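With one protein chain removed, the remaining protein chains of the complex are shown where they sit.
Should a chain be cited, it is by its letter among A, B and C, assigned in written order, with residues numbered from 1 in that chain.
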Amino acid sequence: MGLSIEEGSYVLLFHNRGKKWLVKVTSEKKLHTHLGVIDIPSIIGMEYGSSLQTPLGKVVYLIKPTVHDFIMKSERRTQIVYPKDLGYIAVRAGITNGSQILEIGTGSGATTTFIASIVKPTGHIYSYDINHESISIACRNLNKAGMSEFVTLKEIDARHGMEEKNFDAAIIDLGDPWAVANQVHKALKPCGSFVAICPTINQVEKTAIALKNGFVDIDCSEVLIRNIEAREGMTRPSMRMVGHTAYLIFGRKCDV
Amino acid sequence: MGLSIEEGSYVLLFHNRGKKWLVKVTSEKKLHTHLGVIDIPSIIGMEYGSSLQTPLGKVVYLIKPTVHDFIMKSERRTQIVYPKDLGYIAVRAGITNGSQILEIGTGSGATTTFIASIVKPTGHIYSYDINHESISIACRNLNKAGMSEFVTLKEIDARHGMEEKNFDAAIIDLGDPWAVANQVHKALKPCGSFVAICPTINQVEKTAIALKNGFVDIDCSEVLIRNIEAREGMTRPSMRMVGHTAYLIFGRKCDV
Amino acid sequence: MGLSIEEGSYVLLFHNRGKKWLVKVTSEKKLHTHLGVIDIPSIIGMEYGSSLQTPLGKVVYLIKPTVHDFIMKSERRTQIVYPKDLGYIAVRAGITNGSQILEIGTGSGATTTFIASIVKPTGHIYSYDINHESISIACRNLNKAGMSEFVTLKEIDARHGMEEKNFDAAIIDLGDPWAVANQVHKALKPCGSFVAICPTINQVEKTAIALKNGFVDIDCSEVLIRNIEAREGMTRPSMRMVGHTAYLIFGRKCDV
Partner (left out) sequence: MGLSIEEGSYVLLFHNRGKKWLVKVTSEKKLHTHLGVIDIPSIIGMEYGSSLQTPLGKVVYLIKPTVHDFIMKSERRTQIVYPKDLGYIAVRAGITNGSQILEIGTGSGATTTFIASIVKPTGHIYSYDINHESISIACRNLNKAGMSEFVTLKEIDARHGMEEKNFDAAIIDLGDPWAVANQVHKALKPCGSFVAICPTINQVEKTAIALKNGFVDIDCSEVLIRNIEAREGMTRPSMRMVGHTAYLIFGRKCDV
């Protein structure tokens, strides 16, 4: 009843949280790891969820990668938006299956990949970035995760406006989100959601001020995630955590 | 170019974060608020995104409700899973459009509503709860949000096993998630995701121990959200925050 | 071996965290509480650490108040600095027994009381505030906690400079700490610590910029405290927490 691994498909080779590799299964590849060399062709025909032993006797599980795995193992040029933030963006902005999404600042395509996996197949993302390399990387990442057909990448400066209209939500990952607030307002449906991802508090403040013009329900949040090490009789939060990624700011287009 | 409000549709009457009402627009209803009485039939034909003035001169915006609004304004019997947690569950468990989902512990259907909005129309949720009132409330909440057809509610004790199989993910919101770990393991696809929502750390520990049998990539997290009050020259986090809702624990079915 | 409660001394009547009263024991006083009326003279001669029963059968412990109790139950005009922040200020600024302290912004004297309890008897605090009522309240609070002789309160505007010199540390609780940075610099010993308490991030930024002139080791932090409800088999953080009080910014006077 299992699902066999075929040539050409992706597998997450999982030893533990710190040692895992996302590989495309081809007929001629060897993966060199600290756990020993893994012969990739030998896993063709094995089942997802099963495991292998490395030459050094370490167990590696063959996991069918999720969108989360593709994102966490994506090729990247700059910092990606973290899963903790991606999830909250989707919920808070009301993004659902079928939503039409504008993204400004494609970056490496992590946000694009996740949002596409929700809105597909009838929803679509138009994603703008002025950086050629970002567009190339995002294109490759979307391909790997199987999301390309639900995304139109545009190497265009969104500050000059967008051709598309009637978006349900716009996700802005730029250094100056306030600079596109007016253009985004025009491109959104009535009540459409504005979301900006801001590393600094100064960006939050400037964006919040810009949103007073044409948006209501302006709401700024910061999502923190703590890992808990659950072990029998010795459970505690991890000693290290990510202290900050970005603030998220939301608004809804109204006649203000 | 706008979208008119019709009789029978839902509107979020929004004054500010603390004063907002989700109403069904009918031809004979008056909403009594501290801002004055709002005559609901009078908004038929108005456009989403526009506003009205109450008899007391307060502005109320007419917002087309998102899934987030339906969840936050849902009828409830017990605490719902918060948006911050819902989003992370979807991302971390790799839930996407088309996913087949098992839910144990429907509660008021908030999680069900959100997850349905992602997996629909080809994905589906089978949601189990032994409490008759919960099932009734969840049914009404799913109807309001337009998600009923993507969910099968079952007033059955999941401890005795599920008829359905091959789920991509299972979301467990019970007091003793470890008690269903074996049954959930059988119902999941290989590599399928287990997610449990645990208010106490003791539940986390017991669940983590149970998951060692048949699951890998066991990962426990806590998501915190801070509201930022962004005002020109006076920006700071809110004085009050929700200190805790629940821990989230994840695992993936493998041959362990 | 116990310590008897005498007329004129203070007692913390403790039922639980939410129900506790700090009273001065006098020969004629009745304390009216939801737990019943407590006859204060009747506790004269009882021992600290013992308990009484109210007419409604509730147990109330007779606790010898600490400086923490005096602070938490102090008379106040404005928000006091929280214990979590007070403790970190003392440690981070290197305040110890014998330290000479400048305080600008006495407020209700909570910080003053705590710091005095550390630096006394050879250390001293000069505390400035321009508000007459604050000075009066602080004076009463310091008296109650037995700290008056270690503090000199001055109803003077510190912006015009201080007469005293050679302080080990200065604690600034003003809306515009940057406005006194130069005067504080003059009043500190070489390597003396500057500490400012800033509710908003904008204040932090402005103060940090001002400190570049004459200070090194500029360090800004935020201290958060979470209450844990420890109950057998049901332990979890409290549902509510204080989300923010103030940022703390530190620097040390050097020849920059």
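Following the convention adopted for this analysis, contacts are C-beta pairs under 8 Å (C-beta built on N, C-alpha and C of every residue); 3 or more make two chains touch, one makes a residue touch a chain.
Nothing here was measured: the structure is a model prediction, and the numbers come from that model.
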Residues of chain C in contact with the chain that isn't shown?
-> 2-3, 14, 17, 47-51, 61, 63-64, 66-69, 83-84, 86-94, 96-97, 114, 117-121, 189-191, 193, 201, 204-205, 207-209, 216-233, 235, 237, 247, 249, 252-256
Even though one chain is not shown, chain A touches it at residues 199-202, 226-227, 233-245
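Note that in this section only the chains that are shown with their structure count from here on.
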Counting only C-beta pairs in contact, which pair of chains has the most of them?
-> A-B
Centre distance in Å when chain A and chain C are each reduced to the mean of their C-alpha atoms = 46
Centroid spacing, where centroids are CA-atom means, of chain A and chain B in whole angstrom | 21
Could you list the positions in chain A whose residues touch two or more of the other chains?
-> 201, 205
